[in-house]
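What you see is part of a larger complex, with each chain still in position.
Note that the chains take the letters A and B in the order they are written out, and that residue 1 is the start of every chain.
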Amino acid sequence: MSSTGPGANSGKIEEVESIVIRFAGDSGDGMQLTGTELTRAVALSGNDIATFPDFPAEIRAPAGTTYGVSGFQLQFSSSEIFTPGDAAGVLITMNPAALRTNLSTLEPGGLLIVDSGAFKKRNLQLSGYEVSPLEDDSLSGYQLIPVDMTRAVTVALKGSGLSPGDVQRCRNFFALGLVFWLYGRDEKREVESIRAKFRARPEVAEANVKAFKAGHAYGETTEAFKSRYHVPAADLEPGEYRNVTGNEALATGLVAAALLADRRMVYASYPITPASDILHYLAAHQRYPVTTFQAEDEIAAVTAAIGASFGGAIGVTGTSGPGFALKQEGVGLAVMAELPLVLIDVQRGGPSTGLPTKPEQGDLLQAIFGRNSESPVAVIAPARPSECFDMAIEAVRLATQHMCPVVLLSDNTLANGAEPWRLPEISDLAPIEPGFRTDAETFAPYLRDPDTLARPWAPPGTPGFEHRIGGLEKQDVTGDVSYDPANHGHMNAMRAAKIAKIADRLPPVDVYGDAEGDLLLVGFGGTYGALRQAAQSLRGEGHRVGHAQLRYLNPLQSDIDEVLRRYRRVLIPELNPGQLRMLLRARTLLDLEGLNKVDGTPFMVREVVEAARRLIGPAAAKELRA
Amino acid sequence: MSAVPGAGERRYTKKDFTSDQDVRWCPGCGDYAILAQLQKLMPDLGIAKENIVFISGIGCSSRFPYYMDTYGFHTIHGRAPAIATGLKLARPELSVWVVTGDGDALSIGGNHLIHALRRNVDVKILLFNNKVYGLTKGQYSPTSDVGQRTKSSPSGVVSPPFSPPALALGSSATFVARAVDTEVQHLQQMIRRMAEHPGAALLEIYQNCPVFNDGAFAPLKDRDTKQDEVLMLEDGEKLVYGREREKILKLDPDRLVLVPGRVGDENGAIEIVHREDAESTMLAALLSEHPRPGFPTPIGVFRSVERPVFERETLAQGEAAVAAGGAGQLEELIYAGDRWRVSSS
């Protein structure tokens, strides 16, 4: 957590544990690309990383406006980290609007690099500055380093043949070059990367390379920086790593699941932020047994996935909040038809269209209850970007083995956040075996596996298994339409029990830290990092604290009640007004506390720590543990 | 048949396609006749029973799959074409039939229908048009006539109906036809034609609902009137009809409309020939407009052209990718992109 700005004397290289750096500029300034490139570079040199891209819903709002500002925050470290950092130690802003909207993320005394060339009258006006903040003393609390990048690239790219506009579009690589110098990162590898990235437009590639080199050279020659910094490689678990975002990991997990199940997957989806990248990834993997279908709407997407599952493929559909609402009638059909269905919901800010590019966790209750009548489904949630890979496989496994819909709740922080992924050994990935098998002699469409209560999956094409299913209540075993009350009661109970029984196969709740004590932090999804880091801090202060990030939300793991009871207090931080808390209170009747935030931003570690302290009081003068 | 695995040695009878479920339609419902034709025709198509799937939405008509001894899925209201699309993407070799009603297909399901037709998904869509909502007990539908009085339109419907063939043509459907429930020979022929069509096929079937809209198609069925009321479309033939085939529709080249007349009479209009595979939808569009007073209702194939089939094209991209780069493996999937190794320290 010690994100550090510059130190004392020039030429010196200081070693620091971690850096939190934030880029901010216009949507057209390429901040996401800059951030991603730096992320790649530091990850490749062995740092642990966590990122938070923060961009507006507009594609490219007019230049210079505050609502057009796009940001990217990265923490890289030589120790294990879990979040992109509460506050940035370094902020790089490309124009006044970016400064205005991002300054609050910079820690006091932090390093503030601004493109001073962009502080022109019109830009200042657009961002609501009366006088340039570079000219009053409003920035005196920071280490301000104005760099006229606008001019610098103009000079560097003289004669490049690019239009003035295109030249300015290279400023981000200038900034990146400067950062590379500051943190002593491998310049050569980056140059290769830039050339590869802009392969299709070599003149742009060369211009960016030049800008990047100019930025690096600027660092070498300027006297502005008192020091450079080195973040040594992190002591991560041994293995092979790559850098992934949650969406990438999730999509990769889906492809892996298809291979592991040895069945074709049909991914039917309608584009929606922030789920669309899963579709893009899968569409680009045509050599794998995954067919993508961009449906006419979300209803077509979920029902096409059901159709695919009926046909024996693995039907998967992905969406985000409002799209999920539209799919619910379809989910109900899959519940009744007892077909495998994986529904990926990348949660975003709401209600309604809301804040489509901001994080929130408002769909948990929608996932569990958002359909007509009792229609139980399994709900799971990965806790880290890289874990999206495993949970995607888990979703397919549960859906096919238990013949039920499985909702995988991702969210905006997971989906777009990146971290190093320790790649699994291929041999460690267990094949996915279909659930209940029968033969034509004994086959009945709603005859259940006594163990899982799953009905057999009997796709068309097999002689002797011809049968009809549908959305009306089914007669037990035969699957015929039935209006019989006793049967309806029985089938409702079976559908509920089938989901409840999944708990029998789940691992116990995974608790970090103290197995009992003062406080348990409970969460799900992308708040993992903040909770984990908070637990770590609190333990450092001497509190006896555990942290459980629930991966299974319906059914809950069987030992959850017992785990909750092992702590004096329980705090459930959620980016919603307390959805998980309600479920756990109703189940346990324990007075569980909530920490709730619904403002479209992720938790700061500090917010969790402070809430925890308020709840449990100061650490008793207990023995401080190692 | 578009490459659906055949029945091989097996020879079926109607009974093989009759499920053990009691049929639950009202006495006299037109659905019975259509069911009987399907069950009768299926053995002739030579498709292995296990490769046939009936998918339906919700409505009286959508109960259909329960009565066919094939694979079947009675799904949710309006979504059958989307479900069938997903099924075809998973299993392009299956023979997939959609059974739907005028409400199911054209009210709640309109969007899926037009997209399935546009994409040319190889599904056979049987649209039972009784111009009313049967299952929900008699409200008007998007094919109800202006003025039709129903439970939800006690003073009469105000909006004009869709013409399903016109809508289908506007969605660039490749096969569009119409039949009448009680004209069983012709109905069979139409079903056979759609089965043979490689791609999306829409067959509108005028179906009587004796409970909520009895006699809606009586003029087309009544022995006394039907010869004058029905124009039987024949590929390569002029638009001749009437008891003695003495009437004809011709094209008025000035106003660009069809005008009724008597065969042989000169009225300045041009005799035109119906071609199912016409390059343009022009005549089909003309014919598919709502029957106007004094004009016969066209029955038969409006259009039948070939175009690439959606699921085959989609899957072909994957096949091409595999052919070019080999089938993707777990190893390369996971161990992709820039990587680094952390050794135990």
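Of note:
As a working rule, contacts are C-beta pairs under 8 Å (C-beta built on N, C-alpha and C of every residue); 3 or more make two chains touch, one makes a residue touch a chain.
None of these values were measured; they are calculated from a predicted model.
Composition notes for this entry: the full complex, per chain label, is A x2, B x2.
Here, only the chains that are shown with their structure count from here on.
Distance between chain A and chain B, defined via averaged C-alpha coordinates, is recorded as 44 Å. Residues 40, 43-46, 233-243, 252, 255-256, 259-260, 264, 266, 268, 285-289, 291, 293, 295-297, 299-300, 303-313, 315, 329-330, 332-333, 337, 422-424, 426, 429, 459-472, 480-481 of chain A are the ones that touch chain B when the two sit in their complex. Of all residues in chain B, those touching chain A in their complex are 19, 21, 48-55, 58, 65-66, 68-76, 79, 82-91, 93-94, 111-112, 115, 314-315, 317-318, 320-322, 325-331, 333-345.
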